[in-house]
Structure formats: C-alpha cells, structure tokens
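With one protein chain removed, the remaining protein chains of the complex are shown where they sit.
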Amino acid sequence: MAIPPPEVLDQHRLTAEEYERIERFLGREPNRTELGLFSVMWSEHCSYKSSKKHLRGLPTTGPRVLQGPGENAGAVDIGDGLAAVFKIESHNHPSFIEPYQGAATGVGGILRDIFTMNARPVAVLNSLRFGSPEDAANRRLLSGVVAGIGGYGNAFGCPTVGGEVVFEPCYQGNPLVNAFCLGLVKADQIFKGRADGIGNPVFYVGAKTGRDGIHGATMASAEFGEGSEEKRPTVQVGDPFMEKVLLEACLEAMKTGAVLGIQDMGAAGLSCSSSEMGARSGTGVEIDIRKVPQRETGMTAYEVMLSESQERMLLVAAKGREDEVIRVFEKWDLHAEAIGHVIADKRLRVWNGTTLEADVPNEALTDEAPVYDRPWVEPKNPAVDHDLSNLPIPGDLGAALLQVLAAPTIASKRWIYRQYDCSVRGNTVLGPGSDAAVIHVKGTRKALAMSVDCNARLVWLDPYEGARLAVAEACRNVVASGAEPIGATNCLNFGNPERPEIMGQLVMAIRGLGDACRTLAVPITGGNVSLYNETDGVAIYPTPTIGVVGLIEDVSKVLARSFREAGDEVVLLGACTDELGGSEYLKTVHGRVAGRPPRLDIEAEARLYRCVLEANGAGLLRSAHDGSDGGLAIALAESCFAGEEPGLGADLALPASTLRADALLFGEAPSRMVVTTRDAAGLAAVAARHGVPCTTLGRVGGDRLRLTCGGTSLVDLPVARLHEAWTSLERRLG
Amino acid sequence: MKVAVLVFPGSNSDHDAYHAVKHVCGHEARFVWHKDGSLGDAEAVIVPGGFSYGDYLRSGAIARFAPVMAAVAEFAKKGGPVLGICNGFQILQEAGLLPGAMLRNRSVKFLSQQVHVRVERADTAATAGLAPGTVLSMPIAHGEGNFHAEADELDRLEQCGQVVFRYVGRDGGLGADAANPNGSARAIAGVCNEGRNVVGLMPHPERAAEPHLHHGAEGRRLLEAFLGSAVHA
Partner (left out) sequence: MIRVRVHVSLKKSVFDPQGRTIHEALGGLGYAAVSDVRAGKFFDLAMEGDDAAAAKAQAEEMARRVLSNPVIEGFTVEVL
C-alpha cells in the first residue's frame, strides 16, 4: 500500500504514520472521502490527540455530576429535580478571520451544545482577549466580535450575563473568543448523542448544507479546476433566527418521546455527529448524502460530510414514530429529513445514492484516534526570577490607583456589555460587571452563579501556579456572590504543542487545574482545547480559561459587590502578603510583566469559601468582592461604585504592616475578600472558627475613599474621581 | 383575566411575559401561535419582544402579516386591551395599530441597559391607576428603538395625548441627553392608539417584575395596571 504524496497528507494535516494507521483500520487505502473523514476527526480539535493523555488527570466526578466529559456538555445536579448543563468553547481562529461571524457562530455552537442535551440555554458568558485597545486593528476586531456575540445571543434570546475582556500585546494577531453557556433541564430528561436501536431512522434537521467552513484541505485539491473560486472554503455564517426556531422545535420534539438521541453538527459537521453517535451506542450509522438538504449544487460526498454549515442537528428517532417528529418540525416551518438509519455494524457508511462513498469503523474515527505523548519540558520563565525588591514606590499612591483603575483590563466594560441583552428571560439577578453573574432558577428559590476567569500573565510566568490561581479566582468570584462552587468547565488556549516548551505549559497548567479543582472538590465536567494559537512563532500567553458554576439555595441571599449603606462595617477576610509578581500594577505603573505569581494556599482558599458561605447563610454579609484582581485598593475602589455609577465612599484604616505600601495596595494575594457587615463581631467569630484572618477596616460612608495604614494616608480620593478613571476608557472608545 | 401572549417564530420574550402575567401577577396566561386565526376567549393581548422572523427585513415587518394579527386588529378595533413590548411595539407599528416607526438607535449599536420612563398619561389600557409623572425603572434591550414620526405627526400625538411614556432621568426630569438612550424623537418611549386601548413601549416591564431581579420590580406596576384595565375593558 502506498502513501500518498506529501502534499495530500499536508492538505489533510495527517502524518505518514497516521496514514498507515488509517490503512490498518481499513485494511486498504482510504478513498478521498474517507481521507477527509479521518482528517477532520483526527484533527487536534476533534481528537484532543495532544492533550488527551494529560486531560485524563482532571477530576471529573462528584456526587452532583450527572454527565462528565465526552458528551456535548457536562451536567450537574442542582436539586429540585433539575440539572445545570454547561460548557465553554473557543472560536478563536474564525473570530480572527471574520470577527462578527466568527464570534456569532461561536455563540451559536455553544448554545447548540447545550440544547442538544434537552436543556434550555438560560445564560451566556464570554471570555475575550485582544491586543492593546490603542491599536485600531484590535479595536476593529473587538467591535466585530462584540457585535457578533450580541447579534447572535440577543436575537436567539439567551442573556449574556457576564464575562471578561482582557488586553495584552500577546493576543495581537491571535485574539481569543471563548463562549460559555449554561442551560437548565429536568435531571431525568437529559438527552445524549446516541444512535440506539438497529433500524431506527436518522433525521437531519435545520439549515441546509453548503460549502461553509469546509476543511482547508479542499482548497488546493487536485480535483479543482474551473469554478474553483466558487469552491473556496467560506466563512461560516450564523443565522440566530434559524437557531432559535431549531431550539424550540428540538425541545418540543424531545418532549414527544419519539427522539432517542440527538447531536448538533458543529466542528467536522456530519462526519463527527454520525460517527460519534454510533460509537457511543456500539452501533453504526448509514446515511445517503443525496438526502441531505443542500444549499449549493454539485456538492461531493467529501464536501457534504465535512461542511460546517451552522444550525444543523442530527437526531435518531424511534422507528414507527417518525411522523411525530416530522410534525413538530413542520409546526416550526422546519423540515426533518430522514437521511439514513442505525445499523448493527459498528461503522459509518456514507452512500451517494447507490455508490458507497465511505465505509469506516466508527471507533477508528473516534475512540481509536491517535493519542500523542508529545515531548515537553518543564517551563522555566526567567521573568519569574526578576528582582522586584528595588522597584521604586510611587510618591503618589492615589495617582497610581487611578492609573490602575484606568487600565483597560481593570476599567469598566460597560461600553462593551451594553451591547449584550442581559435581561431577556427575566432571570438575571446579577448581570455583567459583577464578580459572578447570577441567574434565578424559576420555580425554585435557587440561583446559579457563574464566572469565567484566567489571569494568563500568571500562567505565563508559572503555568502550574497560574492555573491553580485561575481556578481559585473563578471559584472565589462565585463564592463572593454567595454561591457554593459545584462544577467547572475549561477552555485551554495554548500555542503549538509540537514545541516542547508550549507542551510543557499545557501539561503543567492541566496539572494545576486538576490539583486545585480536586482540593476544592469542584469537578470539571467538560471543556475544549484550542492549540496552535500563535503567529510567526510567537505564542499567546497560555490561557486556560475556567468557567465555574455555583449554587445558591436562596436567591434572596445573593451578594453583590457594591457598598450598600453608610455605617456598614468594611472587613477584609484573608491575609495581605507580599505578592506584586505578575500584578496589574506592576504592568501598568512599572511596565513589567515579571516576578513570582502570588502564592496560593489552597486550604486557606477553601477556608475562606466556608467562612463566607457560613457568614452569608447567617445573614451577616451585606456585600462581598474578590480582593485579588488588581489588589486590595482596586477591590475597595470598585466596592465604591454602585453598579456602573459612583456610589458610597468609605473611611478605612489598615493596621501597621511590614509590607511595602504598594504591595499592600496592589499586591494580588489570593484567598481574600472585601465584605461589609453590620455585625463585625459576629463575622469575626465565624472567621475565627474557620481560621480565616479577619480585619475590620472601617465604615462605609461619605463620598471619598480614604485608606490609611498605621496612621499614614495611602489613598484619599473622591469616589467621583475614582469613577472617572475607571470609566475613562469607555469615554474614549465606547 | 385571560391574557393571550402571542408567539411568532423568533419571539424571545414570550416566556417572560407569560411568566410575569401568570406567576407574578396571578392572571391566566395562554400562548397563541402566530398561525392561529383566533384569540379565543382572551380578554387582553400581549405582543411580546424578540426578533420575529429574525427581523431580517425590518423589525416586525413580516410578523404583521401573520394570521393572528388580523385577529389582534379585530380585537383592538372592539376596544380590547393590547400591549406591545419592544419587538411587539414594532409589530403593532408595522401593522398600523400604533403610530410612528423605529430607526436604528442613535449610537447604531444594540443597547441593553436600565432606563427610567415617566408615565405621561393615566388614561390608557396600560397605565390606568398610575399617576402621571410616575417614574418607572426598567431595562431596554434593542437595536432599533429610536422612535420616529414627522414633526406634524409628533405634534398631533402630543395634542391627542398619545405619548404615554418618555425616557427621563432618575428624578423624572427631561433634558439630559443620556436619559434618552436611543435618540427617540421627543424622548418617546411608548405611545398608544387613538382609542387608548393599544399601547406599545420599548422598555421591558415583564423583565423587571420581581424584587430579586437585577432590573428590579417596578415593571410589575405597569403590568398590573394593564391587567387591571383589562378587567374593566
């Protein structure tokens, strides 16, 4: 058997070894369509071939976990017979090519992952990263991405309730667009992507298939001659109206009981959905591409199988109950087309009328895809050893505070999230701009909190520590809203894994995630890996974005960030330690990304959560805000903003400290929270019981933020002035 | 009170309106499909928000041809109370049941934010029982809510008391440009027909109907007024 010319392998991104593996599975040479199937299914995106070995070390189980990794999304039990279904996914490259459609279809894809499980999407968050906003090209990218996210989510009718937007030069030419979605479903009615029951019909529903997003492989293919312009891979275009109708029709169809399994056609389209559904059930799927609704003429089997046209679903129905399914889709002016059926052979068979175009064992495409143990080296970033001891302390710390407040990553993002509908569905308890987004679960007293986080600077400095810190920050944000973290999802954005130092970042970050999640008892129920994020050999900061979901038993106990009433006592829970390494202050005021990331004592972090949740349960807390991002001074300043408007000030005194003043104000020590209470003694008792340091700083009131340390004034500024700095980016770019 | 909540393909606030009417205000709510030619025994109609038919042609432009809209026109003609919210307002404008038309927001961007609206008239189906001058805080979420009518038409609307809601500052005052987020002519946030039984507004009272919500509960007062008025209709 001969190996095809290198350019054919290159086009399909397959190695000679992989080609030989294909031949062993088939016992013959693959034809072109089959080569296409293997190409997309064995791609990094679908097979996780570089990361799989390491992902196995993540904690994925727990008493609440109803569905771990391997399905369209994860699911956790939230009581009352309900489950929360959630996942985060990247759409980085498409968003760089075409920001609006790339981001829009990213949202569309994650929404489908959720409603495929029979869950109604109720919240979307996103995590976005761009190069400097001072660069017009980045602003254009940002504005396209934001418009795309809004354009899709707003029309679909799922609120965008939170997220993060981070600006770092390393994302220039490599923006990150990660979208998170959470849906709700009755716990005993979760649907899966299965093809059970030999002879059952396989239905195709949704938008017609075009040549959108077909694997770059076709572009330079030898078959191309005249008309090749027409055949160039095109950007996927999203149709939120189609998706909305598809959502309603699918949920209604699943209610009939006639649908047995369902999977959306996302990456690798029909290839992925048909082979995975068969593989999960130990069956096979046989389809005829002539029956697949097509938007363009003359499409080959290769193109139909690899198309990534949006808003399409594959479902398996019970034989004899086809009409029930068809009727539901017709009600919504959609057409459910039977394109094949479930077969006993564990194979994917693709027919074109009476011509067999592909005949491949499912397992070969899915579970038996190659897994690599790529060489890696333990990352050693010399910037970690950078000596910060001779860093000059600014004479005017108030001016430094204003400078950090105005830094694009810290500054108010209202100018961005104002373009996202955050109120649709009428569940939003805390919207964008909060530590965590919170939605009410209708029909219950419960609420769910969600946060997506990653301080990638810290991951770049030390992937293991940075990843642990990302988990801690996301969980802390959720706890700050009064919720107990119950599950997580991750989106691992890294550079080229074929470079040992990048692979080392990936390996160590996954270890960090796993260790932190294990200790905090937060299982990771799924996620996504996006590799090769680099331009001209320069990789992005390793960015393992973490989405954490938390549960609040009583929606009336949700905590927000803002100071609420004059006279309330301001208390710092947790300890200030010397942690300027990798801080926003160091970057913004001193222009350095260096130093050792903050030390995280994960047990102290867990104690903080228990303390805050118990104190809030006892009604002791009035507000709470994570104290790490930007440091204590930023946490205090942000607590002075009532949502997006200037709010109440505070008069605060820190006890004398051995720390440098700037480390005290801007050090990003984790395991801290700024809270307010009317019963500082009661709170101190709870904190003491949990072994959490508890310092009463002063009281809420007035229109200035005053902060002294050991009698020396560090900050004394009007809240209006702080607010002006915090919103200056909005005034310039909004 | 039996309330029909219309459902078009692309409606996305139909569930919100249904929930607010039934579970918050305690009235009977029923979804009515756009292909239905009848409203049944409904005593009031809500045309909810969303992106009917994707709003690809123009907000509300296709929905107004749906069979159910003929029934709504008939219902309105007989004086039945009809409330159009956001896209529902746009649909009622397209259907000729409410005056004016919507342009893109002044900023040309979608706007999702809390606004304050002032009740200008208490003699409409949606405001009976609310004192003129009452300021209600509710969210908006739209890309095309920039109310437009020609100057003489605006004068006529004012004279006939058809301007029902205006965007105002927190204190209820006009003037501040920021208070009129989308650039609407004369800060108009909602209008009614000449019969005063058909009312449309861009803000979403149904998303601000429960105290634990970020967007508050002041929208409930408007809904209660509408549902109360329906009793006497």
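As written, the chains take the letters A and B, and residue 1 is the first residue of each chain.
Throughout what follows, a residue touches a chain if its C-beta (ideal position, glycine included) is under 8 Å from a C-beta of that chain, and two chains touch if they have at least 3 such contacts.
Quantities reported herein were computed from a predicted structural model and do not represent experimental measurements.
K.L.:
Would you list the chains present here that the left-out chain is in contact with?
P.N.:
Computed over the complete complex, the missing chain touches B.
K.L.:
Which of these, B:Ala149, B:Ile188, B:Leu201 or B:Leu223, touches the one chain of the complex that we don't see?
P.N.:
With B:Ala149, B:Ile188, B:Leu201 or B:Leu223 as choices, the missing chain is touched by B:Ala149.
K.L.:
Check the options B:Val24, B:Ala70, B:Leu103 or B:Ala122 and report the residue that touches the missing chain.
P.N.:
B:Leu103
K.L.:
Check the options B:Glu94, B:Glu120, B:Glu206 or B:Glu224 and report the residue that touches the missing chain.
P.N.:
That would be B:Glu94, which touches the missing chain.
K.L.:
Extract the touching residues of chain B with respect to the undisplayed chain.
P.N.:
Within chain B, the residues touching the omitted chain are 57-58, 61-62, 65, 93-94, 100-101, 103-108, 146, 148-150, 183.
Following the convention adopted for this analysis, only the chains that are shown with their structure count from here on.
K.L.:
Please report how many Å separate the Cα centroid of chain A from that of chain B, as a whole number.
P.N.:
That gives a centre separation of 35 Å.
K.L.:
Help me check something: in the complex, which residues belonging to chain A touch chain B?
P.N.:
147, 150-151, 154-157, 239-242, 244-245, 332-333, 417-431, 440, 442, 447, 555-556, 558
K.L.:
Which residues of chain B touch chain A in their complex?
P.N.:
Residue positions touching the partner: 9-10, 12-13, 15-16, 19-20, 23, 49-51, 53-56, 109-113, 139, 141, 143, 204, 206-210, 212-215.
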